[in-house]
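The complex is shown incomplete by one protein chain, all other protein chains being positioned as in the whole.
And then subunit A:
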Amino acid sequence: MEKIVFYILALIMIVAAIASVTSRQMLRSVIYLLFVLIGVAGIYFLIDYNFLAAVQLTVYAGGIIVLVIFSVLLVHHIEMELEMAKLSKKLITGLVCLIGLGVFLSVIYSTNFNVVENSKTTDVSDIGMGLLSYGAGGFILPFEVISILLLAAMIGAIIIGKGDKLTKNDDTL
């Protein structure tokens, strides 16, 4: 049962990803990306990391996709078709990507992984305790750093997005 669900998810994700990088209409490409991100959340659900799946759905599917759709609507006409790369460039890039994929897969399939059989479920409280503990293996410092980074990025986005209005206001004050 889980096997069938995984194969269906994988098929949807690959088809949507290919459609997302080849579609000539901007908005459709964003919606295909949304399918890929929901598929990723489905894989997190399948391996029992429910908290991570919820974060993936809210941050990616709820936040980033909406942000990108807003920018597409502000910047493009809906019917505008994208300029595509030349056919020769596409073929060369596709070939290089296939060669890279072959290298990756040959390395992966020749490696022997020590897979540990388990069926543990992780509670959200475990993740919270791990993030906030300052003992061995705790992640309190990266947690604080990432919160500062998010704050700085949001302030920077507001200042850049406002453009030169801020400096004009400074002159009049």
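Criterion: a contact is a pair of C-beta atoms (placed from the backbone, for glycine too) under 8 Å apart; a residue touches a chain by one contact, two chains touch by 3 or more; residues count from 1.
Please note the rule applied: contacts and distances are computed from a predicted model.
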UniProt protein name of the chain not shown, from "Heme exporter protein D", "NADH-quinone oxidoreductase subunit K", "Cytochrome c oxidase subunit 2" or "Class E sortase": "NADH-quinone oxidoreductase subunit K"
Residues belonging to subunit A that touch the chain removed from view: 2-3, 6, 10, 13-14, 17-18, 20-22, 26, 29-30, 33, 36-37, 40, 43-44, 46-49, 51-52, 55-56, 59-60, 63-64, 67-68, 70-72, 74-75, 82-85, 89-90, 93-94, 97-98, 100-101, 104-105, 108-109, 113-120, 122, 126-127, 130-131, 137, 139, 142, 146, 149-150, 153-154, 156-158, 160-161, 163
